[in-house]
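What follows is subunit A.
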Amino acid sequence: MSALSPEIREKIISYYGRYPNKQAITLPALHMVQEAYNCVSREAINEIADLLELNPTQVVDTMTFYGFFRDEHHPLGKKRVWVCRSLSCMLRGGDELLAEVCDRLHLRPGQTTPDGEMTLELAECLGACDGAPCILINDELQLKVGVEEVLALAKPQGGSKS
Partner candidate 1 sequence: MNEAFEPVLLRRRGVAGSQTLAYYQQDGGYNGLQKALKMTPAEVIKVVSDSGLRGRGGAGFHTGSKWGFLPKNYEGPIYLCVNGDESEPGTFNNRILIEEDPHQLLEGIAIASYATGASVAYLYLRYEYGQCYRTLEKAIEEMYANNLLGKNILGSNFSLDVYLVRGACAYICGEETGLIESLEGKRAWPRIKPPFPAIEGAFRRPTVVNNIETLACVTHILDKGPEWFMSMGVPKDPNNPRDPGSYGPKLYCVSGHVNNPGLFELPLGITARELIEKHAGGVWKGRKVKAVVPGGISMGFLSADELDTPLDFAGPGKAGCLGLGTAAVIVIDDQTSMVDVLYNNCRFFAHESCGQCTPCREGTAWSSKILRRIRDGHGKMSDLKTLEDISNTIGIMPGTTICGLADGAAWPIKNALKKFRPEFEEYISKGQKTEMREALAAH
Partner candidate 2 sequence: MTIDWNFLWPLGAAMVIVLGFVPVAGLYMTFIERKLAAYVQDRVGPNRVGPLGLFQSIADGIKIFLKEQVIPSHVHKSVYLFAPTIGLMCAMLSIAVVPYGPANAEPGPGFRAIIAPGVDIGILFLLAISSLSAYGIILGGWASNNKYSLFGATRACAQFISYEIPIGLSLLGIIAMTGSLNIEKLVAAQGDGIVNWNFWWQPLAALIFFVAALAESNRLPFDLSECEQELVGGFHTEYSGIKFVLFALAEYTHLVTVSFLTVLLFFGGWHFPGLTGPVDATVAGFLIRWVVLAVKVSLVVAFIMQLRWTLPRFRYDQLMGLAWKGLIPLGILNLLGLVIVLTFDASRWWMTILSVAILVLSGMANVTMAQKRIQRKAASRMAMETQYS
Partner candidate 3 sequence: MTTENKKKTVRFAEPPKIGLSEALYLPAIAAGIATTVRHMFHKNQTRQYPEVEPDIPKNYRGVHRLNRDDQGRVKCVACFMCQTACPANCIEIEATGTDKNDPTWADRDKFPKTFVIDELRCIYCGMCEEACPVDAIELTSIYDLTGMTRQEMIFDKEKLLSVFDETVQSGKDPVRTVRGQLGPASERLSS
């Protein structure tokens, strides 16, 4: 049983031509896997390494550098919500926003709600300082948000699932 779906394998292989060597596909491949499975499992790493002719440790090495990817022991929720704590956001109440959300949801940054709906993360800067405080839902920015808006995201909705 392969840890990667045929589509993803295909997609990874389709990237071969983009770069002079296969190692460069590590990052895109990790993105694809995490997007599909909400985490990058050990088996997936082995398979990526196999496809890219690398040693699994090299993939893990790259993967752990970016705190972005999750292993199978820490999978993501349906929505991944990043709260910005850069200086700009801090000046406009980013820290309070984050603390309040954490308290209300009984979460710590990095944790997922028990129902797997939302993972709360903190971000160093989301590049939306004009709209501070801002959050990022998966990869969509939302500017000038309040506590209630974030909390609403934690509630199960029949809405979008990425």
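Everything that follows uses one rule, which is that a contact is a pair of C-beta atoms (placed from the backbone, for glycine too) under 8 Å apart; a residue touches a chain by one contact, two chains touch by 3 or more; residues count from 1.
A word on the picks: all candidates are chains of the complex that A comes from, given by their letters.
Just so it is clear, the model here is predicted, and its values are computed rather than measured.
Participant: What candidate from 1, 2 or 3 touches subunit A in the complex under consideration?
Facilitator: 1
Participant: Touching residues of subunit A toward candidate 1 in the complex: what are they?
Facilitator: Within the complex, subunit A contacts candidate 1 at residues 18-21, 23-28, 30-31, 52, 58, 61-62, 65-69, 82, 85-88, 90-92, 95-96, 98-99, 102-103, 107-109, 122-132, 136, 138-141.
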